[in-house]
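Input: one structure, supplied below.
Excluded from the complex is one protein chain; the other protein chains are retained at their positions.
Naming follows writing order (A and B), and every chain is counted from residue 1.
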Amino acid sequence: MITRFLWTGMGRNLRLFVLLVLAVGIVVPALNLLMPKTSAFYVPAYALQLIGKYLCYASLALAVDLVWGFCGILTLGHAAFFALGGYCMGMYLMRQIGARGVYGNPILPDFMVFLNYPELPWFWHGFNHFWFAAAMIVIVPSVLALALGWFAFRSRVTGVYLSIITQAMTFALLLAFFRNDMGFGGNNGMTDFKDILGYSVQADTTRAALCFASALALAIFLVISGAIIGSRFGTALIAVRDAESRMRFLGYRAETYKLFVFVLSAAMAGIAGALYVPQIGIINPSEFAPGNSIEAVLWVAVGGRGTLIGPVIGAFIVNFAKTYLTGALPEVWLFALGALFIVVTLFLPKGVVGLWAQLRARNLARKATAA
Amino acid sequence: MSQKRLLAWLLPFLAIVAVAGSAFAADLGSLVTNLVTGGYSERDDAIKALATSGEARAAPILQALSAGDLYVRNSDKLVVIGKVSASGGSGKLALTDAVTGKDAGTAAEDDLDKVKVNNRLRGTIDAAMGSLTLMSPDPKVRRQAAESLFTRRDASALAALEPALAAEKDDSIKRSMIEARAAIVLTTPDTTPAQKLAAVAVVRDRGDRDAMAVLQAAAQSTNGEVKAAALAGAESVRNTLQAWTQAQNVWYGISLGSVLLLAAIGLAITFGTMGVINMAHGEMVMLGAYTTFVVQQALRSYAPGLNEISVIIALPLAFLVSGAVGVLIERTIIRFLYGRSLDTLLATWGLSLVLQQAVRSIFGPTNREVSSPSWMSGSFHVGQLDVTYGRLWIIVFALLVFAALLLLLRKTPLGLYMRAVTQNRPMAAAVGIRTPRVDALTFGLGSGIAGLAGVALSQIDNVSPNLGQGYIIDSFMVVVFGGVGNLFGTLVGATALGIVNKFLEPYAGAVLGKILVLVFIILFIQRRPRGLFALKGRSVE
Partner (left out) sequence: MKTAPRSTSALLYLSGVTVSFDGFKALNNLSLLIEPGEMRAIIGPNGAGKTTMMDVITGKTRPDEGEVVFDGQADLTKLDEAHIATLGIGRKFQKPTVFENHTVRDNLLLALAGLRSWYKLLGAAPTRAENNRLAEILSIIRMEAQQHMLGARLSHGQKQWLEIGMLLAQNPKLMLVDEPVAGMTDVETETTAQVLREVNKSHSVVVVEHDMSFVRALGVKVTVLHEGSMLAEGSLDQVSADPRVVEVYLGR
């Protein structure tokens, strides 16, 4: 039943796309590890890291799209879930450093020694086990999303108000994590990671494995999302998005549909954040900045909201442009990003994927008239 | 005990005898001579003697001694005050006869012998000066002297205080002196309980932090009835202080509220009446602040005389600059997005990035200095309340803007059109209102007011490209909290959030206080999704 649930929902395009994502996740790390550095096919380490990062962003974009594209909730706080997942992973990685820190304290991370913590705060316990951290990566963002969503959807907060609430949430978290006495490293966050699951985070093989894991996570998220959207649940979900009160009069509890997707999406964002942190090597409060969440929304808008492939494509396009521009023409980047927001909302409401579909439809129509 | 009491009764008398006696016994000349001869401990006595002499020349001489300007001329052993003279050429000092105060020519430093002081002597001099200045002809100096005496509680000054008190005409200075005397009485061991009890009442009525310190110290050093009275007095002062602290918090809250009101009121127009989410609203504020900066720069170069009113000149210009940018934005972007509020949000966010980067490219990424005119700096006291002029003006300004906007909406044709378009766009168009023009003007108005806010904020915040970002979330909170489409809601929302924020700060710290406010609003929106003052009815849907 599960496999049927997973496969019936997916269209042919989505299946091919999932295979493409997996192929990237296998081929890129393989070329990095197996090719000699002189080869034309060699993927340098920085490119591997970049692609791993983009894959995590793509998962975040997919999570945003699930709630924005399919529930009609414009979330301006999804980077918070991403960052929370990242912090859970960061806590695990900090505990793995052990006595190798600057201060050599076997229990306390460096920043706690520096800030004169007498002992490990209670919420740091358990994070020395990977399984515990892994559970928290899913649970912490989910519980926050559940609490926020349960209140908000039940009292029928919608539209702009919901957007403002989500932004206020991430802003509040940003302020909170900046505080030193929160016990998460304050301003500087956490860095100088050594091991993950016993392997050095600096090792080529670990980096390759993390890149693959990011691709695998994205592929799994795509399959799950596809299955949900393709099910009768998905039919109901889109109906809730389009005419929520009509669905209520048909006897559907609209809030439970939104809540399920919101929590699922938060969990996805959390996992993406957790995969992101060991590849980047740092997690700090700036990940909570409201601008980050809004940028993630832009990836979705560029790629095409309400489609599953769109957000992935959008995340890659925008972030590639960002990497290129911030390196080559740093002062142009913000102009370009700002202009992109405006252009996409004015001229490309359905994003790149929508544009492509439109062009193909026009081509087909032309061929039909020609024939 | 009885001996002490006797002494206490005698003390004022003795003091008067001492003052009269010293003036009688030693003329100024010998006092000054004593000052420059002998060791440090003799000098110490000499300073005290000079200070209690009641001579008018005592103050300048002691000041000079403390500053190291008192010399003995080698040639004739005359005690002189030497100052570096403007005309005397290098190394020459202009001399004044210390005793007579007359000009005594000039001399090179080599021809003079400096009268040395150490820190202990300086302390003695400072204490002596405190009593000397009590008789100064300048009321400001007298008041200061009385106040400093209150905090120092120098028992030896009591002698100088009594005649000063008798001579004082100014009621408020007299009051300060009485308080100072009471403080000294309380800390001097050899005063009667009756005196002390009276003193407790005096100090208690003063009711500030210093008074509480005096009473607490008195409670430590006394016992019985006086101790109880001092403790009760300290407690009563503590309560008074707490009340003033609360009042101060309310004032800070109102001050913060006025800033929030200024930042949010333009948003209340665009969001509340047009349903447009303008994430670039903060950048309109920023443009207003930069307009102020440019105006000040221009005035500094071309009309330095107008610098005092540069802020006032900047107001209309900032309104026009931000308003014009607003109209431009409405005509080129927002009008294509009506009815798609979430898309408007994204587009205006993009716009805010562009505006920030543009300002950064033109003016640089660092803070720009905007100076405050003199009439906006400084502060005054209302009771224990510290009121800065800058904040006061911003509150007045916020209220003026609010009132003007209310008038505009209620009494002018534009206001009527705006309300008509808000309520029923097709109907308004049908009766001949040019709705596109009204949209553009409404948006321009909201942006222009943001520009005005920028002028005000340039006085209290850093003028940088990120200025607006700090206010946008707060502004949305205010509008949503107050109730969309209701200007009075915005007023109440801004004030309430400002006060709540400032009341939380002492307990939770600034950051945590802000977080708590955010969480409160998140929960509040759940309870009342349409704000404090929401419209009800079918038309809302």
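Everything that follows uses one rule, which is that a residue touches a chain if its C-beta (ideal position, glycine included) is under 8 Å from a C-beta of that chain, and two chains touch if they have at least 3 such contacts.
Because the structure is a prediction, the values reported are computed rather than measured.
Within the full complex, the residue among A:Arg15, A:Lys194 or A:Arg248 touching the omitted chain is A:Arg248.
Considering the whole complex, the residue from A:Gln49, A:Thr158, A:Thr191 or A:Ser231 that touches the absent chain is A:Ser231. Interface with the hidden chain, as seen from chain A, comprises residues 1-2, 5, 8, 228, 231-233, 235-236, 238-239, 242-243, 245-254, 256-257, 260.
Here is the rule we use: only the chains that are shown with their structure count from here on.
Residue ranges on chain B touching chain A, taken from their complex, read 277, 333, 336-337, 340-347, 349-358, 360-361, 473, 476-477, 480, 511-512, 514-515, 518-519, 521-523, 525-527, 529. On chain A, the positions that touch chain B within their shared complex are 74, 148, 151-152, 154-157, 159-161, 163-165, 167-169, 171-172, 175-176, 178-179, 290, 294, 297-298, 301, 331, 334-335, 337-342, 344-346, 349.
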